[in-house]
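Notes to accompany the following structure.
As you look at this complex, bear in mind that one protein chain is not there, while each of the others sits in place.
So that you can tell them apart, the chains are marked A and B in the order they are listed, and the count of residues begins at 1 in each.
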Amino acid sequence: MTATTEPPPPAKAPGESRLRRTFSALGAAQAYIGLVLILAVGIATKGEVFLNETNLTNAVGAFASRGILAVGVTLVILTGGIDLSVGSLLGIASMTAAMMLSKYSLEPWQIVPICMVVGGLFGFLNGAGTAWLRIQSFVMTLAMLSVVRGLDRQVSDNVSVGTQIAGPDGKLTPQAEAFQLFGTPGHNLFDRIYYPVLAFVVVCVVFHLILTKTRFGRHVYAVGGNPTAARLSGVNVTAITIAVFTLSGMLAGFAGPIDAAYSASADPQAGQSYELDAIAAAVIGGASLAGGKGTIAGTFVGALILTLLDNVLGLNAVSDNWQLVIKGLIVVVAVVLQRPDLFKFFRGGSRS
Amino acid sequence: MKKAITVALCAVLAAACASKAPGPSTSADGGEKKKFVVGYSQSNNAEPYRAQLNLQLQHYMKKYPDIELLPIADAKQSSATQVSQVQNFITQKVDALIVSPTEPAPLTAAVEQACQAKIPVIILDRTVNTDCYSAFIGGDNVLIGEKAGEEAVKLLPDGGNIVELRGIMSNQPQIDRDKGFREAIAANPKIKIIADREGKWLKEQATPIMQQWLAQHEKIDLVYGHNDPMALGAYLAAQAAGKAGQIKFIGIDGLAIPDGGIRAVQLGQLSATFIYPTGAEEAAATVNKILHGEKVEKKQVLGTTQVTKDNAAELYKKYDLSGQG
Partner (left out) sequence: MTVLTMRAIGKSFPGVRALDGVSLTVAEGEVVALLGENGAGKSTLMNILAGVFKHYEGEIEIGGRVAHIHSPKDARRHGIAMIHQELNLVPELSIADNIFLGRERAILDRKAMEARTAELLRGLGLDLSPRRLIKQCKIAERQLIEVAKALSQNVRVLVMDEPTSALADAEVRRLYTVIRDLTGHGVAVIYISHRLEELEEIADRVVVLRDGAYIGERSEVDRDELIQMMAGRPLGELFPRADGGGSGEELLKVEGLSVPGEPGSGRTPLREISLSVRAGEIVGVAGLMGAGRSELLESIFGLHRPTAGSMSLGGRPYRPRRPKGAIRRGVALVAEDRKAQSLVLGNTIAFNASLPSLGRFLRFGTVDARREHRAVERQVNELRVKTPGTRFTVGNLSGGNQQKVVLAKWLLTSPSLILMDEPTRGIDVGAKAEIHALMSSLAAGGKGVLVASSELPELLAMCDRILVLCEGRITAEFSREQRPTQEAILEAAMARQKVTTL
């Protein structure tokens, strides 16, 4: 009947260009506008001082561990949950790294998997509490934030643990020397690549691919978009929930050694309130706390915005009080810009 | 499932209790001699300096066998928590109370309550806005700032550029350490503070700030950190830029821990640090005197010791309490 008078339109409209598809995969356009704006302000006010490799590497390097947390938090947010415990998990992972190094002289490549297991374990508990005990993730991870911070302080006796450990000859032990490559300022891989920046970029790329190319990634979006529909479509919602929290914990564990190396010591307070920066990065990048919406590319850009903002404001000696105000405003502006109903114009009528 | 959790929780609680708390007031040695019970409310266990203080206090208190120190209460930087802790101690009718206030104003009323309950109160480290206490013991941050300033003047005889990493702006020690330092460096008009920012007492905050300063200022001669971790965070940044050799670093606190300031002086990372005294030894002695009816000095201001390469090893040994806890 329908076919006689109204042939169905071709399934692929010509208007849908490859460009727009790629673009939407790379996150919200608005986030890029913010990034360009901050770059422009940086160049305009500080020129060469801002726009040179060392400064940019330093800036991104200082934020890298938080950026990695943001990737994990994005996974959780995509399923409609929230992970407030990542800062604490990073703290305990950083402490684990420093202790493995100072007490057991483990090699750095042994330390990273151990830290990831530690982080992953707590992440798994977050997921189990959320999925099995049906505790709201906000509450579950808030509790975990407190529990893990307490454990961190207990195992460290509230004392920071250094990672620049000298041997009997007064020089750094080979393990401590190698550990510096995780991010102690001035130590680069192959004398060229600053590991925190590399690690952050690699984590982003890997998880971007996981989310866009794998079945697991699809299921993450489905669980966040409509858990009932996901379940009825054969998605194991429980397993996905537990998996994202575990991954988030593992990423925090992965970031731990970076944080420890960056300060050349693990502070029992390390990572405090990092979860807020991580969530802010995800939100600026277009993730919706309601779940189902967001991209790793967006989070990457969101993290860059925060880190460069820090840098530009710092270089211009803007007081810390005003930095706080500006950061908060940026989050609000970013979120408002992502409301298509308020800014249809950016979308060029893509709803038709 | 629920049952398992309950069991696990109980186990954790039991473990946590067993590791610390001996039951208050029940004396172990036959109950013949009366044992004095003392409570201590610490503003925040998580600062290395305060962790050190706790350790020392427990150590020195052991020297007085008839005094029992209850498990240290950690206010976790919250005045509200601390007020309720102090009130708890009052209800428990402790024989003496030591308080390291998070902030002066909120704790004043609580201290007055203790005073009305006839419990002697020793204020440690930070002040309260009342006279109703038995003794105040604390360092003098203005003085320490001055000493640091004098050292800076000594290190820069021909003048030079200083950058200053401040603690949290609203903290009184930050205000005092800044004030004393600025007064002292006024002695040489060729010394200038070319930049200062809030490092929030944290090492990881100080590193990127220093990186930005290094990018902008050709000549930095000295870094003044309001505590050792910030000075060391700046040192890391300078070292990475290959400028550590040209810059002097001064810190404050001088903790005798492997990751602390005294070691950093020994390693040549810091030119000097100034021991911010914990007052633990003095507090223990004062409590003992009060409980035995002796007179004590109401205001005990502690001096500081400058840590240099020469005395670092000796000082570390003196204050290192690890393994004695």
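Assume a contact is a pair of C-beta atoms (placed from the backbone, for glycine too) under 8 Å apart; a residue touches a chain by one contact, two chains touch by 3 or more.
What you see is a predicted model, and the numbers here were worked out from it, not measured in a lab.
Engineer: For the unseen chain, which displayed partners does it touch in the full complex?
Structural biologist: Those shown chains that the absent chain touches are A.
Engineer: Among A:Q136, A:T214, A:S273 or A:N321, which residue is in contact with the omitted chain in the full complex?
Structural biologist: Considering all chains, including the one not shown, the answer is A:T214.
Engineer: If I consider the whole complex, including the chain that's not displayed, which of A:P108, A:G292 or A:G314 touches that chain?
Structural biologist: If we include the chain that is not displayed, A:G292 is the one touching it.
Engineer: Where the complex has a chain not shown, which of A:M116, A:A222 or A:I296 is the residue touching it?
Structural biologist: A:A222
Engineer: Which parts of chain A face the unshown chain closely enough to count as touching?
Structural biologist: 1-5, 8-9, 11-13, 15-16, 21, 209, 213-215, 217-218, 221-222, 225-226, 228-236, 292-293, 344, 349, 351-352
By definition in this document, only the chains that are shown with their structure count from here on.
Engineer: Which integer distance in Å separates the CA centroid of chain A from that of chain B?
Structural biologist: 34
Engineer: Can you list the residues on chain A that touch chain B in the complex?
Structural biologist: Within the complex, chain A contacts chain B at residues 46, 49, 52, 54-55, 58-59, 62, 102, 132-133, 153, 157-162, 166, 184-187, 259, 262-265, 267-270, 310-311, 314-315, 317, 319-320.
Engineer: Mind listing the chain B positions that touch chain A in their complex?
Structural biologist: Residue positions touching the partner: 1, 45-48, 50-52, 54, 169, 195, 197-198, 202-204, 207-209, 211-212, 215-216, 229, 232-233, 236-237, 239-242, 257-259, 263, 267.
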